[in-house]
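Every protein chain but one is kept in place in this view of the complex.
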Amino acid sequence: MRDCVIIFENISKTYPKQLGGEAHRALKDVSFRLQKGETLGLIGPNGAGKSTSIRLLLDFIRPDQGSIRLLGEQAGKPGIRRRIGYLPEVASFPQNLTCMDMMRFAGETCGMSELDIADSSEKWLKRLSLWDARKRLLHSFSKGMQQRASFAMALIHNPDLLVLDEPMSGLDPIGRAEIVGLMQELKAQNISILFCSHLLNDVERLADKTLVLNKGEVLFYGDLSEMTNHGKETVEQAFLRLLGGQPS
Amino acid sequence: MSLRLTFPLLLAVYLVLFAYQETVKQQEHVELQPAPPVALLKTAGYLKQLGAEMLYIKAAVFLGGRDPETPPDSYAAVLANHFDAMTALHPRLLDIYYLSESSLSWIGAQYTQRANAILAQGGIYRPELWVIPFFIGFNQFYYLHNFNDASRTLRTTSLKEGAPVWLGHLSALLAARGGNILGGLAWLRAMAATEDDATVRTRYEIEIKEFEKAAHVLSAISSYQQKYSRPPAELKNLVPEFIDAIPILGEGYELDYEAPELYMRKKHVG
Partner (left out) sequence: MNAMQRIKALGRIMFIDGMRRHALIGLVILSLLAEAFGLLFMDFFGHDVGRASSDFLFSIMWMAGLLFLFFHAVQVIAWDEENGAIYALLSRPISRAEYVLGVFAGLALLLFCLHLLLGTVAYGTLLLIKQSLRETYFPVFSMPHFVLTWLGIVVMQWVLLAAIMLFSGMVRGGFPVLLLTMAYYGICSGLPVVRASVSQHLSPEQSSSGLTYFLQALTTVFPDFSRLDFKDSVLSSQLLFSNWHIAVYFGVAGLYIALAIVFACQLYARRDLQ
């Protein structure tokens, strides 16, 4: 328990009925844990509940049942996010800000000094090949550049836990390789990572454990080696097998 | 027809029609459209003063642009409504009162009274100014021939800071014209007693002498009435029992008797 950075217990979430629509059960009694230094890959088809799980972790939405603890604290406390870095699925920023404006904002909200912000911004923007573009407006960035800028903001305050929603989204193969390399470096630094991805090859390379969701329910949670039958299957084969067992 | 020709052709037709429309519009009778209801205008909130100024400009542009032959009765009611709306929205704007005085008060007794009601608003909100109550007094005298009311108004006005000294004198004149000769005399005496300028004081004293002559005739009429329980039919009936002779007044004054009232008329005042 002491080494658990995420304790996600018995979480259920239903989105209320909208005008002309129906109520949608996004998660049903989902539980998982992430240990310190571990990397958890969250996979599932579209609408499985992956993004809902991430939003619940960051207190963007509240669960109907269950509890979430992050780094030993209740998920709803804003202060805990000082130790968390988040990469949204679609990188979005207020329209007319430069990369440095957002980096400064990210650092200031985490209580970093001006000097630390400057040093950390330089470090991460150079690492992500954005240093030369730091004074450009973010809306002039390409999709890939925006994704990398968002990653830099997630890392500026040296978080203990990274929550990444589709980190390879919008990246070309070179960009993807860069991000995979970066994630491996961070993993080596004992930073806990939870990420969701449709790219099962990346899950195979990076994850220690996987959580497979479908229609809001857990199909599998455990070590990656267990899921793939100790290497007898690829992640993709195991994933399709798990899905095949589900009623359509 | 190719697209290249269509645009210049359409443009030419448009310009010709537009020129014709302008000619037609210039021949049209210019009308002043009614102002929106005051309650609606007041919902403009912070902008209500600007609304009043827009109405003022609208009225001023209409008055400046209308055909001089336009009968005033055709627009007076709408114009008066505009001024009512302006004073409801922005009673401190001085130009409203100047414009209403110049454009409304002369149209007829009904509109003179409307103008005075509008000016009364100005008197409440701009009490430091003498010109607004002067307009009221002038209207009462010149258009409404209500000399006593005019006298009272101008007397009060003459006490305001910056008011010209002749207002008090005019007030006394109008009091006498309205039959309140004794009131006019008292006012002249009060002004003479407080006047520092010797030339003006001399002028007052000359006028006071004429007023005293008229007051003497008044006294004779009163005595006649006491004795005969009715006023004399003519002034000459007072002679010689109650007065030696009917005085001839100087300084352009003449006595006008319509039993039982005695008026002291200054010839050029009317």
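Each chain gets a letter, A and B, in the order it is written, and its residues are counted from 1.
What we mean here is this: a residue touches a chain if its C-beta (ideal position, glycine included) is under 8 Å from a C-beta of that chain, and two chains touch if they have at least 3 such contacts.
Only a predicted model underlies this, so the values are computations on that prediction, with no experimental measurement involved.
Chemist: Out of A:N46, A:N96 or A:Q189, point to the residue that touches the absent chain in the complete complex.
Modeler: Per the contact definition at the top, the residue touching the missing chain is A:N96.
Chemist: For the chain left off this view, which of B:A60, B:I124 or B:L159 is in contact with it?
Modeler: B:A60
Chemist: Could you please point out the chain B residues that touch the chain left off the display?
Modeler: Residues in contact with the chain left out: 39, 42-47, 49-50, 53, 56-57, 60, 90, 92-95, 98.
Chemist: Could you list which residues of chain A touch the chain missing from the display?
Modeler: Residue positions of chain A that touch the missing chain: 55, 58-62, 78-82, 84, 86, 88, 90-97, 101-102, 104-106, 108-111, 137, 150, 153-154.
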